[in-house]
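Sharing a structure, written as structure tokens. Questions coming.
A single protein chain has been omitted; all remaining protein chains appear in their positions.
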Amino acid sequence: MEEPRIGVYICWCGTNIAKMVDVEAVSAEVGKLPHVVLAKNYKYMCSDPGQELIVKDIHGHQLNRVVVAACSPRIHELTFRKAVEKAGINPYLFEMANIREQDSWVHTDRTEATSKAIDLVVAAIRRVQFHEPLQKRSVNVDPATLIIGGGISGMVAALEIANAGKKVYLIEKTGRLGGHVIKFDLTFPHLSSARQMIRPILQRVENHPNIDVFLNTEIRDVTGYIGNFKTTIRINETESTELRFGNIIAAVGLKPFDPSKIEEYGYGKFPDVITSMEFEEMLGTGQVLTKYGKEPRNIAIIHCVGSRNKKYHEYCSRTCCMVALKFVHQIRASLPSANIFEIYADMRAYGKGHEEFYALTTHKQIIFLMYDQQERLPVISQADRNDNCNMVIRMNEKLSGESIEVPVDMVILMVNMEAHENVKEVVHAIGVSLCGNQFFIEKHPKLDPVATTTGGVYIVGTCQGPKDIPDSVSQARAAAARILATIATGSVAVEVTTASTNEKLCCGCQTCVKVCPYSAISYNEEKRSSEVNEVLCKGCGTCGSACPAGAITSKHFTDRQILAEIEGIMSMSFKGV
Amino acid sequence: MSYRPTIVAFLCNWCAYTGADLAGTSRLRYAPNIRIIRVMCSGRIEPTFILKAFQQGADGVLICGCHPGDCHYQEGNYKCLRRFKLIQKYVDQMGIEKDRLQLEWISASEGRQFAELVNNMTKTLLILGPSKIKSSLEVEHLKQ
Partner (left out) sequence: MSIRVNPDLRNELIQFGIGDWNACYHCGTCTAICPLSEEGFLFPRKKIRLMQMGLQGPLESSVEPWLCYYCGDCTKTCPRDANPGELMMSLRRYLTSTYDWTGLSKKFYTSKIWELAWILFFAALVIISFLVILPSFGYKFTTELTAEGGVKLNSFAPIPIIEAFDWIMAIIVATLLISNILRMYYKIIWKNSTTKVSLWVHIREFWLLIFNFAVQPKFSKCDDKRYWGAHWFLMSGYTIMFIVIVVFLPWFQTEKILPVWDPQRWLGYYATFGLLFGLVIAIFGRLKKKDIKFRFSHVSDWLFLVMLTLTVITGIFIHIFRINGMPMATYVSYITHMAVLVPMILIEVPFSKWSHLAYRPFAVYFTQLKKNAVLK
């Protein structure tokens, strides 16, 4: 290894750092250290002149390592890596010391803050001496895509990709495409027909030359990594086929909550207590009738069934409020004089046109009654013989503070959307993770809501969380766009700071195989050592710290580098008494 | 010179380190006797690092990771927790009080909690006094 020639730069960040840290003292102090060729301070290191200063010094002083003490590396590490790369040095031969967010901004004693800055810079100088150049890597992408789930999200994503001329394998567990949407009559808030909307999509999917639909098919196991996945699916009892694809979209959807778990509602006990899904099907028949074939006079719609209740599901299903209001219009159309009760916990009308839809519906002569999830759920019971109704709902009405009885002939339970119970199989097959509510976790909740932490695997629609049709479709199209971009590029970059094994040191205990959350390490029986698939590895380093033989190196976070950093921190005044 | 406790902290990149940055952007104040080392995941923290810090003279070592279930790498924090339980027993037997080694979950939004944690740990270390291992190591060094 060539002798380290380190350039150190202390940023003032205007007065942000310079006010609390004596930048002159820091640069003077660290300039005395071995291997430090120069130590400078400058107003704004991240500015163009600041970056040029580094580039010029690298050329002028033959620097081969650079340390910048400035803000958090989470903000400008990439900026400076690019700057040193521009000067011809490998970007990983650079280290940053955080003397703003974790020093000048949180301390009030200038001497203390200055001595802390010195420690942090010294640690970075010690660490950077052990940095190794790392090379960017990429893999080729297979242009085919696997889509799991033939609901509206899966179908829209399939069409988007297929229309761009790329192959799609669409896998559907059941015997038909269309998911839940095909069972709906109307959609909110425009009361347009769901069937008219989904039928043409379905036909286009079925007839598209680039889409291969596999009905009654489930995914068992997917192997490979971004750009190069493969799986085997059974076509019938005897035949099976192998599919190869570069990306995966999971669009496995959800299932309605089973309300028989909620004793208060007597679902299953009273024939005229039905779920929202069952009511959708009833609407499809064109008639709203009780089980005895009579027209109901009083209809109650109970919201948040299984939602927003710690006993069942804590989350909000987002769509049920609007569906419940939609039902009002549909009931009014067939039973103009029926009394309709909306028994709700909170009316949520968050989306485009939703508040307007709520306002419109309030004019439909309905009675809104509010209950408190925390306090008590409404209780449905059989009506007395001399009541002129089927059932009675007893509840504490929140806005009036009264305990009341509501006469009803039919009750519609707005059931929560919950994850499929077999979602774990899919999770295992494609290597994504689940949140506490069994929905798929996205890569970033705000900035990357369709990707997952597994490269090449995307999640769309309600398997990521409850959502309405427009949100599902947006996600589907977004995921398709992401996939088409990687297909167009032909290759994708993969993580550089991965783990690697040293065959000679590996004792074959396979601890690393067990701890890896990405199944990136496998045991090679022949070589009797573990091997890291660097395409799958995300660089968390858990294997490195678990390896009893010290055979695994976590690149850019090696033992040597971190130990040097600890030594650096403790080498100056920071030893206490 | 009066006793000034020293803390070496290992923070995971995604939650705790970001939380510490947030304490800075929120201009919260905390004791200046902490030095933070960034790792990608709390699962990367090896017993060696902890022992090294104590050996080098740290009065306390703080480990922070994502809250359970929030790990960027799915479950690195659980592995960290298991390791932590073991190493805490181990350092205790070495004569380093258990409270000198702490593990806390700090999310990216918990800047305030991080600042409070540093202050509380500093108080604990002030009560405990300087780490004894430090003076015995120094004696060893002088003997040599």
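For clarity, chains are labelled A and B in written order, and residue numbers in each chain start from 1.
Keep in mind that, in the parts below, contacts are C-beta pairs under 8 Å (C-beta built on N, C-alpha and C of every residue); 3 or more make two chains touch, one makes a residue touch a chain.
Bear in mind the structure is a predicted one, so any value in this text is a computation, not a measurement.
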- line: The chain left out of view makes contact with A
Task: Decide which residue listed in A:E237, A:E402, A:E421 or A:E525 touches the omitted chain of the complex.
output: A:E402
- prompt: Which of these, A:S47, A:Q365 or A:N422, touches the one chain of the complex that we don't see?
  reply: A:Q365
Field: Which residue of A:N339, A:T452, A:S472 or A:T486 touches the chain not shown here
entry: A:N339
Message: On subunit A, where is the contact patch with the chain that was removed from view?
response: 298, 339, 341, 362-363, 365-369, 394, 397, 399-400, 402-407
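By definition in this document, only the chains that are shown with their structure count from here on.
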Message: As a quick test, compute the distance in whole Å between the mean CA positions of subunit A and subunit B.
response: 30
Query: Can you list the subunit B residues touching subunit A in their complex?
result: 1, 3-6, 8, 13, 17-18, 20-21, 23-25, 27-30, 32-33, 35-41, 43-46, 48-49, 52-53, 56-59, 69, 72-76, 79, 83, 115, 130, 134
Task: Please give the residue numbers of subunit A that touch subunit B in the complex, ascending.
output: 72-74, 98, 100-103, 105-109, 112-113, 116, 119-120, 123, 433, 435-436, 453, 497, 515, 517-518, 538-542, 544-546, 554, 557, 559, 562-563, 565-567, 569-570, 574-577
